[in-house]
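Only one protein chain is missing; all other protein chains are in place.
In order of appearance the chains are A, B and C, and numbering begins at 1 in each one.
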Amino acid sequence: MQTATILRAAAAARDAIVANEALIESLDREIGDGDHYINIRRGCQTVVAMRDDLAALPADAALQKIGTKLLSTVGGASGPLIASLFLAMARNIKENGGDTLPQIAAAFTAGVEAIRQRGRADVGEKTMLDVLVPVAQTFSRMAAEGCDRRLLLETLKREAEQGMLATRDMIASKGRAAFLGERAIGHIDPGAKSSQVIIGAICDLAAE
Amino acid sequence: MQTATILRAAAAARDAIVANEALIESLDREIGDGDHYINIRRGCQTVVAMRDDLAALPADAALQKIGTKLLSTVGGASGPLIASLFLAMARNIKENGGDTLPQIAAAFTAGVEAIRQRGRADVGEKTMLDVLVPVAQTFSRMAAEGCDRRLLLETLKREAEQGMLATRDMIASKGRAAFLGERAIGHIDPGAKSSQVIIGAICDLAAE
Amino acid sequence: MKKFINAIDDLLAESLSGFAGAHRELVSLHLEPTYITRAEKARDKVVLISGGGSGHEPLHAGYVGHGMLDAACPGHVFTSPTPDQMLAAAEAVECGRGVLFIVKNYAGDVMNFEMAAEMLPYEQATVITSDDVAVENSTYTTGRRGVAGTVIVEKCVGSLAETGADLATCKALGDKVNSRTASMGVALTSCTVPAAGRPTFDIAHHELEMGVGIHGEPGRRREPMRQANAIVADMIEAILHDLKPARGSEVLLLVNGFTGTPLMELYLIYHEAARMLEKRGLIIRRSLVGDYVTSLEMAGASVTVCLLDEEIRRHWDAQVQTAALRWGR
Partner (left out) sequence: MKKFINAIDDLLAESLSGFAGAHRELVSLHLEPTYITRAEKARDKVVLISGGGSGHEPLHAGYVGHGMLDAACPGHVFTSPTPDQMLAAAEAVECGRGVLFIVKNYAGDVMNFEMAAEMLPYEQATVITSDDVAVENSTYTTGRRGVAGTVIVEKCVGSLAETGADLATCKALGDKVNSRTASMGVALTSCTVPAAGRPTFDIAHHELEMGVGIHGEPGRRREPMRQANAIVADMIEAILHDLKPARGSEVLLLVNGFTGTPLMELYLIYHEAARMLEKRGLIIRRSLVGDYVTSLEMAGASVTVCLLDEEIRRHWDAQVQTAALRWGR
């Protein structure tokens, strides 16, 4: 994985988040406290703004720098979670490399695992993990099978959407929505939505 | 003047004020603080509620009792002013009697004079005095001339209306509206309105 | 109208009894007529009694206690109290040195306290507060409205009275502080008098009322909503135009919330006001930020500047033990 790719992905993610402002914001207003869009946008903008400091670095060092920076800029629940993802990916690539698709899938999986650890959460609790976990699993499997790139990207995109939609009917047991019990049902989780939007944007970018 | 008449007048005044709630209240909201209707209604209800304690008393004693009671129940700017009117009328009737029309007119004039003293105000300052002063003057003059009762009542009612309407185009130099300068223009003074309503109601009662 | 009340006629009594219960150690509530005194009656001092319509809490009851008021007379919402309350309060607290009434300059308050003063069997004087510069004196004869600056008057005179100063001296300090204090308020939303049941004024989402009174009375003008720094600049402008302080003057800066404006915004207003005062060469020696003279649920705030001198500053700093102001010792 090239640092240039990471930077292009960050820009794509930022654009996609901004394009979905209204929806993401209203979701966190419905079952959260209304700041998720702002937090995620702040995160994306921060990364995009780091372009020059990162350009020259190898991918693992860039990811490390991004994770540390996100940890001190995003805040909220999503801050430490997303930061953990980047820091774990950096560590994994540093150790196992990040050039081949299976290596990248493994790094992403390690990042998602770090979110599970930090959030003490898992699939089915109405969080971003309902998007990230299935995507990571499918990514690893298909990368190992060495499948067609286009098919891979389409599948991941679909996985992300399904995971996001699945949160609608869940009762949350983690995050702010957990305080709502039954009342959270019928609302998509904002973190799941933002994760799906970003994954979708990156898949589109990679498909170009 | 009979105490029974005073009590009937109080009941008529109460009904007339309640019938004009919306208008009187909105006037004080526009150029005051919105409580004039409540204050005046509280005053009327207080007097009506005193019926049994007053019934047996002579007019001057009744007016004295009413004035004292109003002083401790109405509050605001209108409280001490209206109380002063009753207390001065009581004093005047005690000294000069209150049986003939000229005596009653003199007592009322003394009451209005007491309001002028207490409020350090006069005609043209956009207050209840723009209704009370001309009414008192006309009352005294016509009572002295010994004119026709119907004509007297009609004239006083008209005077009250003209005085009330005249306040619309005035800049206030007394009371809360005085703080508005130019902005008070175009609004009728709430105290002038409530005074006119009460005088109108009493004239109608007396005309029956 | 959306309020935590039971029956409108019980609002005042229930609220006062809650106040008295929550501050047992500081105050006692008396009913029929209604007034609040210190839990412990002071001795051998001029007693300070204030009062006014309710709806401005913590004014005045919240300032009853050592170092400030001896008694407060609350009227109905936005309606001045009546002479019988003031007479009963005076009788309860007077202790041989006379009574000082502190009265905000509104016709109703002035006349009711005036009638009480006429009936009072004690030596008596009155300080009338009139710090609201929204009202330009010239246009009429009754002077300006008394607003947030009243708290500074009550605090300083309260401190002086504790030292045993006589009535004339207390009255003189009150007049001095009032003459050195200027306030300007702005409203973003209206207030609703419970008994009226609807907003006192309508104000559009993009408008503000510059110079609003603490009863929701109209101010200098209705304006388009702007950034905080532009709004505060106009307030400071009006205040300094009135006070005309010399460069290097020491001031007390009070940013007062009317209720609906969050503390976070009040501190932002303080930040802007302080910046502007310092740019004019003034030295901010004392500060107070919070809801001290409110207007029911109104969103908005006022800025008050008091020109300090050694005496005023000393009395401001002196110990005070009330429900709403507490420091020192």
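Definition applied: contacts are C-beta pairs under 8 Å (C-beta built on N, C-alpha and C of every residue); 3 or more make two chains touch, one makes a residue touch a chain.
Quantities reported herein were computed from a predicted structural model and do not represent experimental measurements.
Trainee: With touch defined as in the header, list the contact partners of the absent chain among those displayed.
Mentor: A, C
Trainee: Write down which of C:Arg43, C:His205 or C:Lys244 is the residue touching the left-out chain.
Mentor: Considering all chains, including the one not shown, the answer is C:His205.
Trainee: For a quick check of understanding: of C:Ala88, C:Leu160, C:Ala195 or C:Leu296, which residue touches the chain that isn't displayed?
Mentor: Touching the chain that is not displayed is residue C:Leu296.
Trainee: Of the residues in subunit C, which ones touch the absent chain?
Mentor: Where subunit C meets the chain not shown: residues 2-7, 11, 14-19, 21-24, 54-55, 57-58, 62, 188-189, 205, 208, 225, 227-229, 231-232, 253, 255, 259-272, 274, 284, 287-289, 291, 294, 296-297, 299, 301, 326-327, 329.
Trainee: Residues of subunit A in contact with the chain that isn't shown?
Mentor: 25, 29, 31-35, 37-39, 71-81, 118-119, 171-176, 178-183
Keep in mind that, in the parts below, only the chains that are shown with their structure count from here on.
Trainee: Among line, ring, star, complete and other, which one matches the pattern of chain touches?
Mentor: Basically it's none of the tidy shapes, so other.
Trainee: Chain with the smallest distance from its CA centroid to the overall CA centroid?
Mentor: C
Trainee: Need the CA-centroid distance for the pair subunit A / subunit B, whole Å please.
Mentor: Between these chains, centre-to-centre, one finds 75 Å.
Trainee: Between subunit B and subunit C, what distance separates the C-alpha centroids? Give it in angstrom.
Mentor: 32
Trainee: Using mean CA coordinates as chain centres, what's the gap between subunit A and subunit C in Å?
Mentor: 54
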